[in-house]
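Note that this complex is displayed minus one protein chain, with the remaining chains in position.
Lettered A and B in written order, each chain numbered from 1.
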Amino acid sequence: MLKAIIDNIKGLYSLLVGLSITGRFLLSPRQTVHYPRKVIEPENMASYRGPLELVPGDPDPAQSRCISCQMCVRACPGHCLTVTKGASGKSPEVWLYDFTLCCLCAACVESCPTGAIRFSHKVYLVADSREALHLDLLGQLKSSAKQTS
Amino acid sequence: MELSIASFVQIFVAVLLIIGLMVGNAVVMVYFERKGAGFIQRRPGPYEVGPWGTIQAVCDSMKLLGKQIFVPGNVDWILYFAAPILAFFPVLLLFLPIPFGPYLTGLKVDDGILLILAFAGFGVISNILAGWASNNKFGLLGAARAVSQSIAYEIPMILALLAVVFLSGSLNLSEIVENQGSWPWQWNIFVQPLAFFIYLVSMVGETNRAPFDLPEAESELTAGFHTEYSCMGFALFFLSEYANMLLVSFVCATFFLGGWRGPFLDGFWWTFIKAYVLMLFIVWIRWTFPRVRFDQLLNLNWRWLLPLAIINLWITAVAIKFFD
Partner (left out) sequence: MDRLNFINPFGVRYQPDMVSGDFYTKNFAKGAAENTIILNLGPQHPSTHGVLRVIVELDGEYVIRAEPVLGYLHRMHDKMGEVKTPWQFLPNMGRVDYLHPIAWNWAHVGAVEMLAGISVPERAEYLRVISCELNRISSHLVWWGAFVMDLGGVTPILYAFEEREKINDILQIVTGSRLTMSYFRFGGVCADADDRFLKLIEQFIPYLRKRLKMYKALVTDNVILRRRLENVGPMGLDICQRYGATGPILRAAGLAKDTRRDIPYGVYSKFAFPIPSGPTDDCYGRYLVRLREIETSLLIIEQAISSLPDGPIVIPKAPKPTFKLPAGESYFAVEGARGQVAVHLVSDGGKTPYRVKLRAPGFSNLSLFAEAARGTLLADAIAILGSLDLVIPEVDR
């Protein structure tokens, strides 16, 4: 009986300790980042793997390094890449990337012999339809080259 | 009390004001509850609707009003719709004898606390009807829990209040307030600390709030007795839950914390300040503790609170006999 009473008094004390902890957190600053008004620092984003993008070529940033060897297409577990060779030379004519099927596993990036593919850091990519995520990477490369020049 | 036109008008106005208080209280408390939960959990809480999310609760209640009334199959129609109404309307009556201020009382009756305790029993009827009529096993379990919990926690609650009634020698809430002084050390909490503690525990148990929220234990019974309720049915349960919280807080403020009497200037503001501090305390413990188990809940009541309340009552009676 006495033991039970002491137990209960100790228990009540533990409840007070819990209240003091949550009370302290009640007054401490928030931990969340309020998204549309604030974003997390770019240092954190730099290592984030977003959708794929083509690496700009060395002399001409609108030209891809890709040699249409189909290694990435064969390596991809989700079959999300379509690369078609152009009529002249090795450079590709079509470079389609279906982001809906991609699992960001880096199989294409690591199998590419020329290092033509890399991950972008686009975290805030949104789309309202499936088709909007079928990306034309060659077109993206050209438009981004136009923007920088 | 003779029934005159004046008293009828007074009650009518009081009930209207009380409805306003209940709805306003629910809106304000939902906001504070969500903000408090957010701050305790180190996130901002509602933020987008209105400045600092102040209109969030209003918008949510508008949404609840505008929703389709969805009735699951095989329910008992009459009981299913009677339950939320039964949960809501008796609470109106409960606020009538509460002395908010020296003159601000809906109905000055000599046995006000009896009225409150008697009609508080309606809440549990609505819970069991809701659980039973909605033809849901989770609801049924929640209803069964609600009944035994409410019955159990009413007894120590009454006994704790009786100790104060012994001291004041009256069941009239206004007289109980007038018997206490303006300064905190003249309040009943310093004469009856044990009764205050017992009341505090059973008040959380009576209103089905965490850690005693077993009738609607989310992780076990999804939502307990109101699992099958949507739109206004749910909103009425919601309103009555917050109204019940407010009621027990007002009763606690009246009995133990001096009611409308307070330092410097007596008035209704003291009642409201005290009641809302108690409400925020209930919110605070909800977001701190895990839930107790059902047998532990009843054990706590029958093995600890009830004997303590009886001992407290006995000591009070003896003390009054010998020292007064």
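Please note the rule applied: a contact is a pair of C-beta atoms (placed from the backbone, for glycine too) under 8 Å apart; a residue touches a chain by one contact, two chains touch by 3 or more.
This is a predicted model, so every value here is computed, not measured.
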Completion exercise
Checked against the full complex, the residue among A:Ile6, A:Val39 or A:Cys103 that touches the missing chain is A:Cys103
Completion exercise
Touching the hidden chain, out of B:Ser134, B:Thr288 or B:Asn301, is B:Thr288
Exercise for the section: Could you list which residues of chain B touch the chain missing from the display? Expected result: 37, 40-43, 137-138, 140-141, 144, 210-211, 213, 217-220, 222, 287-296
Handout entry: Interface residues of chain A (partner: the chain not displayed)
Key = 8, 10-12, 14-15, 17-18, 21-22, 25, 31, 43-44, 47-49, 71, 74-77, 103-107, 110-111, 119
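The rule we apply is simple: only the chains that are shown with their structure count from here on.
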Fill in the blank from the handout: chain A and chain B have mean C-alpha positions lying a whole-number Å distance apart equal to 49
Handout entry: For the chain B and chain A complex, residues of the former touching the latter
Key = 36, 39-44, 47, 284-285, 287-289, 304
Practice task
Spell out the part of chain A that touches chain B in their complex, as residue ranges.
Solution key: 8, 15, 18-19, 21-23, 25-32, 34
